[in-house]
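Have a look at the structure that comes next, please.
A single protein chain has been removed from this complex, and every other one stays in its place.
== subunit A ==
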Amino acid sequence: MTGYILKRLVSAIPVLLGISVIVFLIMAMIPGDPATAILGSYATPENVEKLNRDLGLDQGLVARYFIWLGNMLQGDFGRSFALNRPVLDEVLDRFGATLILAGTSFVLCSLLGIAAGVISAARQYGVADKAITFVVLLGISIPSFFLGMMMILVFAVQLRWFPVSGMWPIYGDRNLGVLLEHLAMPAFALSVVATGVIARLARSAMLEVLRQDFIRTARAKGVRERQVIWRHALRAAMVSIIPILGIQAGFVLSGAVYIEMVFQWPGVGRMLVDAILKRDILLVQGGVVFIAACYVIFNIMVDVAQALLDPRIKT
């Protein structure tokens, strides 16, 4: 197992290097440089040139890439000029918030999605199946940012059950209770689409498994139906459900961008949007590389989990 994990980790290195090159090139190629973004109307060629020099952007592309990469390998992601603080501090600050939001959403959509899929499959074409399918399709079809705005209008502005935005109150203690209050709406809005997708795919995975011989055997042995479904069938179906969860984790993470904008969640998605608009090169590059690294590691973890469930995969 250790060997397998090591092999996967090593194979991640070229992926990350490739990502670093791509994000660097994209930031270098998109029109509009940081100096223009900072100076706005005042971006005369003269002012731009001076500011570029002050920002260290007057060097060649290749030189800039290797300086950046070299610094990054030593743990120095540079300094965000738009926020005037080290990139890594900002990314770590914001990534924590995103993890709380996306993590909660991920747990929500995994549990709800799998449960809905299993029930749907076990009651194929029954009332429960039809009801779940209807709700799931509705959930998949509503854009999350729209759902978020509607939730704010109803539950925050009209009913005043939840705060409109942010992660913590401006005043008062910071405890789990207030965090949950702030987390409830964004986490739910973010999980809806993924729940639907997972439910649909879990349903077909379960249907596949339920037709197999060992299920018939289990039933014939007299195992209780509840056990057949939740223990025997689900366990077998998990092999095909887990990679879906891995992919959905990526979607939840990228979907967080919209939700963070709508709910003003101080996460890394909103940070990247702001940074791109301000052409905050180092923050965009550092943020993307960091997120990509996390995503790659998460995928390795998914693969390892799969290998644990199904020893054939390791080879």
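A few notes on this one:
In this section, contacts are C-beta pairs under 8 Å (C-beta built on N, C-alpha and C of every residue); 3 or more make two chains touch, one makes a residue touch a chain; residues count from 1.
In this section, contacts and distances are computed from a predicted model.
Set against the options "Cytochrome d terminal oxidase subunit 1", "Heme-binding protein A", "Homoserine O-acetyltransferase" or "Multicomponent Na+:H+ antiporter subunit G", the UniProt name belonging to the omitted chain is "Heme-binding protein A". When the full complex is taken into account, the listed residue touching the unshown chain is A:Ala43, out of A:Val15, A:Ala28 or A:Ala43.
Within the set A:Val15, A:Ala128, A:Ile247 or A:Met301, the residue that contacts the chain not displayed is A:Ala128. Residues of subunit A that touch the chain left out of the display are 30-33, 35-47, 51, 54-55, 79, 81-85, 90, 93-94, 115, 119, 122-123, 128, 149, 152-153, 156-157, 160-172, 177-178, 180-181, 184, 224-226, 229-230, 261-264, 266, 270-271, 274, 277, 279.
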